[in-house]
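One protein chain omitted, others in place.
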Amino acid sequence: MTELTLAKSLKIITSALAKGKELNLKPLCVVVLDAGGHVKASQRQDGASMMRFEIASGKAYGALAVGAGSRWLNLQAETRPHFLEGLSAVSGGKIVAVPGGVLVRDRKGAIIGAVGITGDTSDNDEACAIAGIDAAGYTPDAG
Amino acid sequence: MTELTLAKSLKIITSALAKGKELNLKPLCVVVLDAGGHVKASQRQDGASMMRFEIASGKAYGALAVGAGSRWLNLQAETRPHFLEGLSAVSGGKIVAVPGGVLVRDRKGAIIGAVGITGDTSDNDEACAIAGIDAAGYTPDAG
Amino acid sequence: MTELTLAKSLKIITSALAKGKELNLKPLCVVVLDAGGHVKASQRQDGASMMRFEIASGKAYGALAVGAGSRWLNLQAETRPHFLEGLSAVSGGKIVAVPGGVLVRDRKGAIIGAVGITGDTSDNDEACAIAGIDAAGYTPDAG
Partner (left out) sequence: MTELTLAKSLKIITSALAKGKELNLKPLCVVVLDAGGHVKASQRQDGASMMRFEIASGKAYGALAVGAGSRWLNLQAETRPHFLEGLSAVSGGKIVAVPGGVLVRDRKGAIIGAVGITGDTSDNDEACAIAGIDAAGYTPDAG
């Protein structure tokens, strides 16, 4: 498995924030988790509110939890909420099931990490995560 | 950034409770949090029930978490409940997503704290929080 | 049982903070709990650090938990730490077992609440709690 390095993680964050600036979005927080769900790097822009780290992390963690971008989790939450409730419970309350948590896949399709972004609309958050992962040369999987 | 002082916090509480008396509301609890979500001051009126401190604090904490008054959170809970469930989980169970948690903004619009009130209807609780923040010379943001 | 009113709670806080000023202490946080361990009122002075509310509350909660001022808990922690560890666990992690948590007793000796103070040395914190309870016409019990 390719390892998601700190250098690549910072490339993802920088590119995601550049996308946010290009789209004139509100202040964002970007969190990159490794394949085991542990924080590799994070940046919260000035003006982004208090719990944005936890929200961004929760999107990325949810994606890793089920091996699908958090957009898929969002759909699950709408169609069978009891699944998300159970998933949240067994995760110890670490999941936020709305779009913006995107898997990072290497060239062979293996999951090597996940990116979570929050601060603007969930759709815009997701677009920035995809842009960041693309820029780092990996394949985004938004669900 | 302006710091929300203890003196201003007490002015907010006193004015909010005066508003409650003027409107002939039930006994209230008022909690003022600083910008980081930490308790600056609180008062629970005689007759207000046991957990009113936690409820008031939870409204204010939720507002700070996302940078919007808790009325916005209330709407989110109605339209996409799984977002609120996730937010509550990653906060460690610190959020109460109903109206009555109002951000305190300084003249430049920066969030310098939040006020949470509970005891009467959520709308009345919110009206008191707004009155208190106004009286202290800051801008209330109810969501 | 006498009820510890909000008016009396504020008298305790104001008097305790006046004592702190008289003794030239560092910024303090004062929390008043009712007989059931629920927050009645609190004030954290400007410059008192982030978690002072939780520490002050933890001293007062510990005092109520065992019906003795937190100085007694401090002694227990030194002589049989496993008791404090168990107590902390069954309380759900709500207790800070150092001096500065003082019971409020009415004229008949009944426990009607507790005051917790933190910010300076534990001994000085306790002296302010005692001064505040005295000023309100109740009997302090520091353990």
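For clarity, chains are labelled A, B and C in written order, and residue numbers in each chain start from 1.
FYI, contacts are C-beta pairs under 8 Å (C-beta built on N, C-alpha and C of every residue); 3 or more make two chains touch, one makes a residue touch a chain.
For clarity, every value in this text was computed on a predicted model and none was experimentally measured.
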item: Shown chains that the omitted chain touches within the full complex; value: A, B, C
item: Which of C:Val39, C:Val98, C:Val115 or C:Ile130 contacts the chain that the document leaves out; value: C:Val98
item: Sole contact to the chain not displayed, among A:Gln43, A:Ser91 or A:Thr121; value: A:Gln43
item: Positions on chain C where the hidden chain makes contact; value: 48-51, 54-55, 57-58, 62, 74, 77-78, 81, 84-85, 88, 93-98
item: Contacts of chain A with the absent chain, listed as residue ranges; value: 3, 5-6, 9-10, 36, 38-46, 50-51, 53
item: Residues belonging to chain B that touch the chain removed from view; value: 1, 3, 34-38, 92
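The working rule: only the chains that are shown with their structure count from here on.
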item: Centroid distance [mean C-alpha coordinates] between chain C and chain A, Å; value: 44
item: Chain A and chain B: spacing of chain centres that average the CA atoms, whole Å; value: 30
item: Interchain centroid distance [CA atoms averaged], chain B/chain C, Å; value: 25
